[in-house]
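For this view, one protein chain was removed and the others were kept in their places.
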Amino acid sequence: MSHAIVHRCFERVRYADTDKMGIVYNGNYARFFEIGRTELLRSIGLPYVELEKQGILLPVLSLHVEYLAPARYDDLLMIETHYQHDPNVASIQLSYQISRDDVRIARGSTKHSFLLAESWRPTRPPASFVDAVLHHHSSSELS
Amino acid sequence: MSHAIVHRCFERVRYADTDKMGIVYNGNYARFFEIGRTELLRSIGLPYVELEKQGILLPVLSLHVEYLAPARYDDLLMIETHYQHDPNVASIQLSYQISRDDVRIARGSTKHSFLLAESWRPTRPPASFVDAVLHHHSSSELS
Amino acid sequence: MSHAIVHRCFERVRYADTDKMGIVYNGNYARFFEIGRTELLRSIGLPYVELEKQGILLPVLSLHVEYLAPARYDDLLMIETHYQHDPNVASIQLSYQISRDDVRIARGSTKHSFLLAESWRPTRPPASFVDAVLHHHSSSELS
Partner (left out) sequence: MSHAIVHRCFERVRYADTDKMGIVYNGNYARFFEIGRTELLRSIGLPYVELEKQGILLPVLSLHVEYLAPARYDDLLMIETHYQHDPNVASIQLSYQISRDDVRIARGSTKHSFLLAESWRPTRPPASFVDAVLHHHSSSELS
């Protein structure tokens, strides 16, 4: 009963992402992480825009990135996003690994809390989220 | 009776602005232009946040940039912003010149329309804007 | 004998692309245009990284964008890039249309010159580029 979700997607490095060292600027990994968690949510049937329509925001509480090897222009990066559901915790954490072929480029994590969009007050993970996470888990176990 | 406003400010080029060619990425001049018009508005006593509080938005209708010479990391760029008031036109246009010492780096322009924030429908330039522009003009003539 | 190339690709709007107006920040269309021309070059067998390996740079001389309708978070935008080859001109121009389903979001253009990476001096379009453009044209006509 791990309740773990793993999602992989790919993103190409653009000139816009690089800096004068010839590598991806350190702050731009936040974008790769955003893409990872957005596509993970979409893959379990709950696009983030749906959460927003339900009046829920999921702002970033913390960001951590370790840079293991430079990512360069035109690299096709694999973004691997992990989510481990813990029903006892109000905030959620995602972890990320960025790689190019067999080269590990970066790893990191973000923490998020669920907020009511109207009041910006914390709220429990909404049922739509918990259902999507648990349903995904069940169907993964069946396959 | 030129009704012209000129404003100068300075902005330093950061690693975040550069790309792997070692120069400022072409899209990042939009930020320099934004800084220019924001500080021009502040200088005539009407910060853009005040316009927003009055329910007015000023989105960009068009952007034009000509790149004359590369801007490089740590350059201290001068942003010169020009506004020429025309009471017969609903949209406004600003023009910009970016330079480093005597080197002309870029020039360009943006067009904007005034929108009501609630409906996103076009509106006449608000009185607060026209007053700030004309008042600024008058005091410049006096000095 | 139009020597025209059209390429279409798709890019999703991320939180990182938006601003507090809830729409894509005006400067970020430069990234969409970059993606458009990069993927056009790849589609004719000449990835931009190959040009760089040949010692050629293709910096942006000018950028023009008209914003027709707002692009919003999570929109899947179609980037349509047009290139019309003119053998008599040293610089090249690309034009772009950004749309979401039937809504035209933006259109624009960029001009570029070929530079020698070592000296940053202008150079004629390299044979690899001209060949890729003309070969692409021929095979399009055959199909």
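Lettered A, B and C in written order, each chain numbered from 1.
Methods note: a residue touches a chain if its C-beta (ideal position, glycine included) is under 8 Å from a C-beta of that chain, and two chains touch if they have at least 3 such contacts.
As the structure is a computational prediction, the values presented were derived from the model and not from experiment.
J.: Out of B:Ala30, B:Ile44, B:Ile92 or B:Ala106, which touches the unshown chain?
T.: Here the residue in touch with the unshown chain is B:Ala30.
J.: Quick one: say which of A:Leu61, A:Ala90, A:Val103 or A:Val130 touches the chain that got left out.
T.: Among A:Leu61, A:Ala90, A:Val103 or A:Val130, only A:Leu61 touches the chain that is not shown.
J.: In the complete complex, the non-displayed chain touches which residues of chain B?
T.: Residue positions of chain B that touch the missing chain: 14-16, 30-31, 34-35, 38, 47-49, 73-74.
J.: For review purposes, identify every residue of chain A that touches the missing chain, sorted by number.
T.: 21, 23, 25-31, 34, 57, 59-67, 70, 110
J.: When the complex is taken as a whole, what residues of chain C touch the one chain not shown?
T.: Interface residues of chain C facing the absent chain: 15-16, 18-23, 25, 27, 72-73.
Note that in this section only the chains that are shown with their structure count from here on.
J.: Looking across all chain pairs, point out the one with the most C-beta pairs in contact.
T.: Top of the contact-pair ranking: B-C.
J.: Would you identify the chain whose C-alpha centroid lies closest to the centroid of all protein C-alpha atoms displayed?
T.: C
J.: Any idea if chain B and chain C meet via the same residues, over half in common, or different ones?
T.: Both copies touch with mostly the same residues.
J.: Could you grab the centroid distance between chain A and chain B? Build each centroid from C-alpha atoms only and quote it in angstrom.
T.: The computed centroid separation for chain A versus chain B comes out at 36 Å.
J.: Where the CA atoms of chain B average out and where those of chain C average out, how many Å apart are those spots?
T.: 27
J.: For chain B, give me the residues that contact two or more of the other chains.
T.: Within chain B, the residues that touch at least two other chains are 21, 23, 25, 27.
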